[in-house]
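Heads up, one of the protein chains got dropped from this complex, but the rest are sitting where they should.
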Amino acid sequence: DKCVTRLEQLGYRVGQSLVERFTKDSPRFKDELDIMKFVCKDFWTTVYKKQVDNLRTNHQGVYVLQDNRFRLLIQIAAGKQYMEYAPKYLAFPCGLIRGALSNLGMNCIVTAEVTQMPACKFQIIIQKS
Amino acid sequence: MSAVESFTVPTGVGEFPPELICRPLGFVALTGLDVIYNAVHKAIWESFSANRRPDRVPLSFKILDGDHEYPKCRSKRSSYEWYIPKGITKTGWMNKHLNLIPAVVVVFFDLDWDETQWKEKQMECASRVEVVRHSLQGRGTKVAVVLIQKNSPLPPGEDMVAAERAAALCSACDLSAKSLFVLPHSDHLFGYTIRLENAFYELAQGYYHMEARKVKAHKEFLNKTTHQLLFVRHAFKIAFFNELKQDTNTALKQYKVAYAYVSELRAHDTNMLEIKSISGFINYKICKLSFHHNAPLDAISQFRKHVDFYKNKTGCSELAFEHSAWMCKQFQIFGDLFDEAIRAGLNAIQTQHPGFYYQQAAYHAVNRKHLCRGLCHSATVMPDPNPLEDADKLEYYGQRPWRQGHQSIDPPDPAKEKDGIQALQYKELQVDHSWIIIPLLSSAVAQFKKYKSARMKRYLMVQMGEEYYHAKDYNKALTLLDRVTWDYRVERWCALLTSILNMSLRCAYLVASVRHYVTISLELIGRFAHISSEEKTHVQMNLIRVISNNPPEPVTGCPSEYVELAKQLWKDKLSPENSNIFTVEMQNIVPFVECKARFSTSKCTADTPLQLQVYLRASCQFPIRFSKLCVLLNNHAYNDYCTLVDGHTVGGDGEASYSSCHGDLYLTPGQIKMYAFEFVAEPVDVGKKIEITSIALSLGNEDNCCAILRWVGAGGDSASLTNVQEQVQMKRGPPKPNEYDWSNITLDPSISIIPRCSNLDIQLDHNPPSLMNEFYYAKVIITNNEDLEIQNLCMQIGLKEGQENTLEQSTQVFLDEATIGIPGPSRIKNVELTGNRILGVRTMYDIQVNVTQNKLSMPVICTCYQEKSVSVQTVLPYDLSIKMASLKFDVVEHVHSDEPFLLLTDIKCTSPWPITIENSQLLLSDEVKSVDETLQSQLISVSLKQNECASECYCLVAPVHHQHTTVPIGHYSVQWKRTNCEEEGLPTVETTLALPSITVETIPLFIETKIPSHGRVRDSLHVTYTIYNKTQMVQEVEAGMEPSEAFMFSGHKQVCFRILPVSQQVLMYNFYPLVPGHVKLPRLHINMPRYPGVADDLGGRMLPTHIFIKPQGKELHESASG
Amino acid sequence: MSRQSNRTTDSRKVSQELFTLTYGALVSQLIKDYEGDDDVNKQLDKMGYNIGVRMVEDFLARSSVGRCHDFRETADVIAKQAFKMYLGITPSITNWSPAGDEFSLIVENNPLTDFVELPEKHGNLCYSNVLCGVLRGALEMVQMEVKVWFAQDTLRGDNITEIRLKFIKRLEDALPAGEE
């Protein structure tokens, strides 16, 4: 878990930088959802070569991003046998998202869950400060 | 009023004379009104002068004497050939046309058409007019006559006299009919006045129009070379006349023309002031009118052009401050215009509002101050003779008093010029610029506030503060600066904050305000302050000095003359007799010492000591020693435990020495120290929260000078409030032991105290379910598993709260032996209600435990609680059913009077426990009798297991009674108890049950049949029917035996007889059975004429219907019941 | 989709940025975790080694290079193929030692060091030291023990970046991969 937090931190830092680069030329964001869409489309495509498959929200600051073929998990044999490794692989992406959002002014908690490799869900809970 | 009376030219440079600022109104002179002695005239005057609201025509009225001397009119020169203007605009001119030369002179004259001495009057009037005309020679001023008349006029055309006399009068005064008015001073005075003034207004407009034309007329005589000044002058005049005429459009146009001319004028040091003054005036007019025409953008751009054009036209360099003064004025006045316009409904925006202009004005004022400093220091005396002698009676605006009307490029008399300049410089020196600057700033502040520019507003306030500082009002400066620092702190603009703090520190020093001085120092040493470490060191040293009651060294950059005073002040302030103890709220600043406190746990039991740590970190230059640290909690009782006094013991491992509250409060920069406190919660706080209300760290000693640094709650500082991550140098490597990471120390200001958990064991021994109505027996066994003795134990047993109150009502709890400490049994009586009851047993007791607090153990009395609850089901012990039956044991709903019947009781045991019926009792009502004289229970000490039954049978009879009534039988009560519960010695339970009522019928006769139980074929059997008359009278009865195939019989076949009251008649028969088996008896028919029908079916009910007939032959002894 | 259109960054470049940034984050994390820069260098080298020993297989598979006959050939393969394949650059090979057992790779625009500005206090940090490890590890898998180090680094103010390789000895039978 120590290494997981480390990885998360790395991701966070990288996310901050990346989002700064990606948003350099995009017009100013309208609102939270606009930002989320950006993350699911552009950000994801540039980082993971595909868009998020499904974005859901409860409109109270909770978002769920679903990627059915998550790039970092494709290499791992599909199915359930390597489940216990998933956290190690997902810590970094979580950090990435958190970093990106926090730099866009949304502080949040990001958690990931895998039920079936290589599909993966990221839950984002916005911290209202 | 007199012509000579001229107003005074404002001495201040760039000042705007009132006649320029005011709105020009046409001037109308009213003559011939005696407002002192003549009430009518007074009324008229008031109707003109009083409340001139905007809806009235824009005129200004004055009362003048009939023979008033108007300013002489200079003979107009025919040519300007040789005329060289001496200036641009005469100072007198505007005023002259506003207040001295009327556009219209009105002659009021009391005269009615039916005047008797008309001729004389007419003469007088004419002469008056003449006088006026004379004194206005050469002017185009209009003259009007108003006749004040007593009686109201007839409609025009009707009054011949009037018409003809009016004409006469006009010619007499050679007045056009249009200029003659009649004012009947009737009750409609005001109405007439309005009409009149409108007429006057027209006249006035006509006049000003002409005047403007006149001026224009001069134009062609002018030539570009010598008369530039006149071009300006004339354009200005035309514009002004048009303003008077209220033709603002033309006015604006003309002013613009004038402005153009001014800007073309050749400017040099000697006339620069004049040019700027005039252009300033014209610019003012243009802007004002533009705003008036609701063209703010024009106004603004005009103004921009204006200042841009002149901002570098300083003029005489020795008098540069004059230029700044002028600029200042320009901006201020524009600001005012702008603001006016806004009040009139214009909306401004965040980036374009008066504030900016006031701000600029202020800056120019500041500039002026600096220039004054630079230029005027030498001008220490006013030269003699004073060249500014007649500064207030200039002939032309903006000229130098010592060389009026002089227009050549270089001054006529250098010496005079020098004096003049010196004089002006001398005058400038007298000015206290701060009091020009500050008001400007404050009006700017107001504006920026209004247009939500908080930061700009703050900046201006800072500048105000600085200005106050320059104005030597250090207290004001201090308070003002104090008010803004917070925002810079929160937004972490350290550079700005620092500069403000430096300024404040100087103020604090100069007024020797210990509190401010210390507070500011605390922050200047802190990590937000952007000053060199040397400076910080210096500040810290001074801080130490103050705290140890020595005056600090003067802050660099303080005005030396004030430093001496300050030194004295400090001496007094810090003199031993008056002590300076004050509190500094640390969360309002970013001090060099930070504090965080936390309870080690979020909750703890009453018998364990609370642990509380305080972390301190100093970021100062060199180590510093504090005198005392106390944590204040919401219950003050603990505060003593959380106080730590510095024992001046050198060194220290960071851990405060426990037990003795002496510790080491010597903080070395950058190092975090932890101080731990420990105490035990008081019983009163059990179940409550203990909170850190504040933390106080004392700097200096209480008995002379001491700053109490106070953190509300558990510390933390405003820097962290700003939710910006702290910029610490990257710590490397894995965290080392006994070194804390400041950012990871959390604030935990509160802890909740929960009761010590009890070691008591409660057993409830009982056997459910409980039976309804019984005393339910439960035994409570309390075992003390504490290893200590416990005191004042008390126990409550009862229904748990919050059950349906039917249960509550129907339950009582009794305690047998109330001796607590040893097991106490208790009974619960529950009545008439089955269902669940939850019984709770709650115990509470004190116990004295030893708690080690600060390494020494102390006894603490804790109160502990323990409870146990069980749920008890209640069931019915048995159910009881009641039946009534005839003697034939068949169940009946009603019985006959005097006819015995049976009462059957069935008790079925439903309790899981065997119950014993001790006794049962039948309590009959008076309506019912028992057949046998003693009623006694058949169930005494019968014991039943579940589902067993016990029955009783009583034979009862209901005596004669009135027809068909239902009567109560009475009650049936059972005394019972659980079998084998003797040892508890519980009383038996008696349950009584009301028996149902029965219906009793009375009947006229009763038939008793005597018949053997059975017969045998061909063996006669003897049957007797006894018929009783139950009535009080003789009854006739007809009886008849119906024949039957089964029998032959002997006896009356048909008979008629009488029966006396309460006696009987016997009928005897012999039946001779023919067939065996259960055969039908021959039916006896009874008929009573008195009760037709009744008797027969009565008989049907009372008479046996069948009988068993044995076949012949073998004998058998058996009984068969019919 | 408006945003899509006005995004200029092409994905190839991005993934490179991602790579660079991630490496940067890794290094700064290591700096936090270790006392001295030398430890960090060691750590980077070790990581590199572990990557190298795994990567060589992949490399041989993808680039059908046969057995190298001498060190020069190896140098060529490293520069022209390995670096090209994995970093998209081809360093130039220079400064052969007379004995031909030692040479330098001059790396231009090393992708690892985009954006990087080395603070003064990290003077002797070999930021890209991971590369040394990779080379060492990879070559060890093909029975060559070599010494690899940064002779110069633009990050540290030198005007070129030079990786120096020195051939130590030929390892006879392939020894088990990984020294830890």
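Here the chain labels run A, B and C in written order, and each chain numbers its own residues starting at 1.
By our rule, a residue touches a chain if its C-beta (ideal position, glycine included) is under 8 Å from a C-beta of that chain, and two chains touch if they have at least 3 such contacts.
By definition in this document, contacts and distances are computed from a predicted model.
Can you match the unshown chain of the complex to its UniProt protein name from these: "Exosome complex component RRP40", "Centromere protein I", "Trafficking protein particle complex subunit 2-like protein" or "Dynactin subunit 5"?
The chain we cannot see is, by its UniProt record, "Trafficking protein particle complex subunit 2-like protein".
With touch defined as in the header, list the contact partners of the absent chain among those displayed.
Those shown chains that the absent chain touches are A, B, C.
Considering the whole complex, which of B:Arg133, B:Lys214 or B:Arg492 touches the chain not shown?
Counting the whole complex, the residue in contact with the absent chain is B:Arg492.
Would you indicate which residue among B:Arg56, B:Arg455 or B:Lys800 is in contact with the undisplayed chain?
Considering the complete complex, B:Arg455 is the one touching the chain left out.
Touching the missing chain, which residues of subunit A?
Its contact residues with the unshown chain are 13, 16-17, 19-21, 23-24, 26-31, 103-105.
Could you pull out which residues of subunit B are in touch with the chain that's been left out?
The list for subunit B reads 350-352, 356, 360, 363, 452-456, 459, 462, 491-493, 495-496, 499, 722-725, 727, 730.
By the contact criterion defined above, which parts of subunit C meet the unshown chain? Give residue numbers in ascending order.
17, 20-21, 23-25, 27-28, 114-119, 122
Heads up, the rule we're going with is that only the chains that are shown with their structure count from here on.
Which chain pair shows the largest tally of C-beta contacts?
Result of the pairwise contact count: A-C comes out on top.
Any idea how many Å lie between the Cα centroids of subunit A and subunit B?
Inter-chain centre distance comes to 42 Å.
Round to the nearest whole Å and give the separation of the Cα centres of subunit B and subunit C.
66
How many angstrom lie between the CA centroids of subunit A and subunit C, rounded to a whole number?
Centres of subunit A and subunit C (C-alpha means) sit 30 Å apart.
Can you check the complex and tell me which residues of subunit C touch subunit A?
1-4, 6-9, 11, 14-15, 17-18, 21-22, 24-26, 28-29
Help me check something: in the complex, which residues belonging to subunit A touch subunit C?
6, 9-11, 13-14, 17-18, 21-22, 25-27, 37-38, 41-42, 45-47, 49, 92
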